[in-house]
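Note that one protein chain is taken out, while the other chains of the complex remain in position.
In this document, chain identifiers A, B and C correspond to the written order of the chains, with residue numbering beginning at 1 in each.
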Amino acid sequence: MDQHYDLAHLSSVELFTPKFEESLWFFKDLLAMREVARIGDSAYLRCWDEYELYTIKLTASHTNGVGRTLYRAASQEALERRVAAIEATGLGHGWRDPEVGVGRSYEFEDPDGHLMVIYFDTERYVADDEDRPALKNQASAFPGRGVNARRLDHINYLAADVTANGKFWAEVMGSRESETVRLDDGGYGARWFRFLQKSYDVVYSNDWTGARGRFHHLAFSPDTREDILKAADIFLENGVYIEYGPYKHAINQTFFLYVWEPGGNRIEFANAGARLILDPESPTVIWSEAERAKGQAWGMKTVATFHTHGTPYVENQEEIDRLALEGKL
Amino acid sequence: MDQHYDLAHLSSVELFTPKFEESLWFFKDLLAMREVARIGDSAYLRCWDEYELYTIKLTASHTNGVGRTLYRAASQEALERRVAAIEATGLGHGWRDPEVGVGRSYEFEDPDGHLMVIYFDTERYVADDEDRPALKNQASAFPGRGVNARRLDHINYLAADVTANGKFWAEVMGSRESETVRLDDGGYGARWFRFLQKSYDVVYSNDWTGARGRFHHLAFSPDTREDILKAADIFLENGVYIEYGPYKHAINQTFFLYVWEPGGNRIEFANAGARLILDPESPTVIWSEAERAKGQAWGMKTVATFHTHGTPYVENQEEIDRLALEGKL
Amino acid sequence: MDQHYDLAHLSSVELFTPKFEESLWFFKDLLAMREVARIGDSAYLRCWDEYELYTIKLTASHTNGVGRTLYRAASQEALERRVAAIEATGLGHGWRDPEVGVGRSYEFEDPDGHLMVIYFDTERYVADDEDRPALKNQASAFPGRGVNARRLDHINYLAADVTANGKFWAEVMGSRESETVRLDDGGYGARWFRFLQKSYDVVYSNDWTGARGRFHHLAFSPDTREDILKAADIFLENGVYIEYGPYKHAINQTFFLYVWEPGGNRIEFANAGARLILDPESPTVIWSEAERAKGQAWGMKTVATFHTHGTPYVENQEEIDRLALEGKL
Partner (left out) sequence: MDQHYDLAHLSSVELFTPKFEESLWFFKDLLAMREVARIGDSAYLRCWDEYELYTIKLTASHTNGVGRTLYRAASQEALERRVAAIEATGLGHGWRDPEVGVGRSYEFEDPDGHLMVIYFDTERYVADDEDRPALKNQASAFPGRGVNARRLDHINYLAADVTANGKFWAEVMGSRESETVRLDDGGYGARWFRFLQKSYDVVYSNDWTGARGRFHHLAFSPDTREDILKAADIFLENGVYIEYGPYKHAINQTFFLYVWEPGGNRIEFANAGARLILDPESPTVIWSEAERAKGQAWGMKTVATFHTHGTPYVENQEEIDRLALEGKL
């Protein structure tokens, strides 16, 4: 059967934060993102090498967690194909008018209730005098400060039912599963999906609380592992909570660093962009529970809060995370 | 119009060498490639993280230069589509029986006469006990010696008529032009083409001699820039001629190192894999002659032999290269 | 008071191993060390950028642990001064005849009973044709394989009484304490001593077993942090036990990786050479128990076996380490 690659890439993510100013400082000052718009309670922030207008829509809220995720289709035809498939599931919300950065878009939700948008028409970022790059083949000037987050890499949702959500991404969204954790009971611990050659773009992990619509993390892609080591120094110096890493995952071999931005959302810096899947028939790499229990690539065990911490917080989230860290859960 | 990505990736390259044993030492000992077959005058060598059987077919010959280049199609349908398009140009040679590493394939030539093959059915490499990786999501064990060449990245042909060959890749092969050098006379200095998200896979450069079918270089992709700096130390220590770099190209921003393997063919180590083009409508970045004359990203001028040295050698190639280096050409 | 720098550097270390062939493979194949002599049960192995003859004397034995450590004095006068000071403590064993790699030397022990030697006359390594470097300002050819261990960096002894041993190095050996962990009871958890500008050369840590003469680890110094990340990949691929890291210590800010060589001795790869102490009056940096309990620089807790594992093994060493890892100690 002929292959389609209908999804081009993850485009932007709305994040809620109960500490708007502190979160804004994190993204603008430490990640070197640029604010391109401010509408109501939301700041639109962009990474320096994104061709589109913005990367993160940061929204002041009473809680944390993820709002709408935007995905760009590979073409108008691809958009129509995906919308038809989504509508057939009953998960579609309908077309939306153009808004900041994107043209007409189609809103839907995944089986876990995360809000999503797919579109094709976009607004290409045009650098102004201050932001114009020395080399014309990059989107804007290299900021040369902080973590220099280049672009968004992937998003990881928590879900009450990873099996159902994975089925949705495989069958309805037309993405390919690159790696997966199969549980002994036949379910999934986590599933990684890719759109084209980049090894993964969307991930689902089990939410042990059984809640719906929660968020595990989103990841930015720096250029090198050295950038991630430097990022750890910068977060240490600036009092940002480092949860885990820098270290190397066994799964997907991602070199990672996880921190919690001031609003409590988990942010990853992942050197995943360099890992390509060139084989169009690449089989899914399946990890058993026992294999996963071995820990990360170089042997370190997974930090306990990786399995407890999500946003928005469930009741007693901070207490639960503390107990997890102390091995009392 | 709906988009197809019919070419998956560059798969393998046949290289001719008049110094077979020395070239074999270069690829096996310095690049840490593994020999998987020896048939007649040819050794089949693989990089450690290629999912297919082999990467380079090294063939003893009276001269140097490039033999057949193999490209994998994205699917059977994609293969049929490309073969139909090639046949319509009159450049097709016909179907070939399965051979080492690949199933049925279709042979053709580009307008400059370079011999090529496109296929879909392939032989997946199965690691033996000695070569089995610790992490199941890589093709074989990390060799941990020499340059540790991970995978093939791209190939750069010389051509008497870059315009015609570029037209062939854009219109017949269905690839996208990511960057290009337009000459003041309307022609092209060089053109970079991509198949999917990787920023380029095939390049054509002007052959100043007017000869047909010559070869500029092929590139391997290490993991990091540090790998390329180490590679330079290793080539220095082993007496391999370093032509240029490590340094950073302005075009495509590739961090590069060019050496001449003992047989005289130019080999690049290019940190290009990390550079992705996520935009499905990404416009071609066009560099003028004047812009190109500025040299590489950080200002160094292009080495003179980059424009004179190609394989197979033209008459007096070595003398020409020497004069170029001395600024006497 | 005028300052003397009587100790030039740590020169070489004798290691005992109950698995001689496997340990030899570790040092020769994975660390790319070169065997320069074989006498009786001992192999003399050198790092590629050491100016002296050898770095490790590997000795087959019924157990593991450390034999004699050799230190080079800064001059003949410095040697005489240190020998006089040692003799005054009653810890001296007397002068020894020249042996492999070194001229006349003086043997002694530290208060914990570790055997040591100090000398000035040495044998400078002369590279042969196979080992001659391309650049004349390095000791021998860059091996370009495995971990490429460049030189010895420091040694860390376990001691029943860290206070007494530290006093010996400060007052008798004339070294300076760069950093230290003071316990709440007035004792020391560990003490780091430097000879000149390199931030530390000798370390003592508390042996919780109360045994004497045990060994914590010795460290090699690669060039970069990337080398250490690659080393972790190489150890993973070759089945060498990775105990801890790569990560960054808070104390001395060393980027580290600890593995256990096949004989059970702990070996570190430490990017410590780049950290210089230029201030001749540099005050000792003192860490309290509470500060140390915070873990390493980026927040990871110290691995439990770091406090239990030493060589030679005490009774039930492996069982103790296992319980430590499981949090049951």
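Here is the rule we go by: contacts are C-beta pairs under 8 Å (C-beta built on N, C-alpha and C of every residue); 3 or more make two chains touch, one makes a residue touch a chain.
It should be emphasised that the depicted structure is a prediction, and the values quoted were computed from it without experimental measurement.
A.B. asks: Pick out which of C:14, C:179 or C:268 touches the chain that's been left out of the picture.
C.D. replies: C:179
A.B. asks: Return the single residue from C:17, C:252, C:265 or C:308 that touches the missing chain.
C.D. replies: Spelled out, the listed residue whose C-beta touches the missing chain is C:252.
A.B. asks: In the complete assembly, which of A:115, A:170, A:211 or A:236 touches the absent chain?
C.D. replies: Among A:115, A:170, A:211 or A:236, only A:236 touches the chain that is not shown.
A.B. asks: Of the listed residues C:41, C:77, C:171 or C:318, which contacts the missing chain in the full complex?
C.D. replies: C:77
A.B. asks: Spell out, residue by residue, where the missing chain touches chain A.
C.D. replies: These residues of chain A touch the chain that is not shown: 30, 133-135, 141-142, 144-146, 224, 226-227, 230, 233-234, 236-239.
A.B. asks: Residue by residue, what part of chain C touches the chain that was omitted?
C.D. replies: Looking at chain C, the ones touching the missing chain are residues 1-3, 5, 8-9, 51-52, 72, 74-75, 77-78, 135-138, 151, 179, 196-198, 223-226, 250-253, 273-274, 276, 278-280, 282, 285, 287, 291, 297.
A.B. asks: Even though one chain is hidden, which residues of chain B still touch it in the full complex?
C.D. replies: 225-226, 229, 232-233, 236, 242-243, 245-248, 255, 297-300, 327
In this text, only the chains that are shown with their structure count from here on.
A.B. asks: Calculate how many whole Å lie between the centre of chain A and the centre of chain C, each centre taken as the average of the chain's C-alpha atoms.
C.D. replies: Once rounded, the distance between the two centres reads 43 Å.
A.B. asks: Using mean CA coordinates as chain centres, what's the gap between chain A and chain B in Å?
C.D. replies: The computed centroid separation for chain A versus chain B comes out at 33 Å.
A.B. asks: So which stretches of chain A touch two or more other chains?
C.D. replies: 225-226, 297
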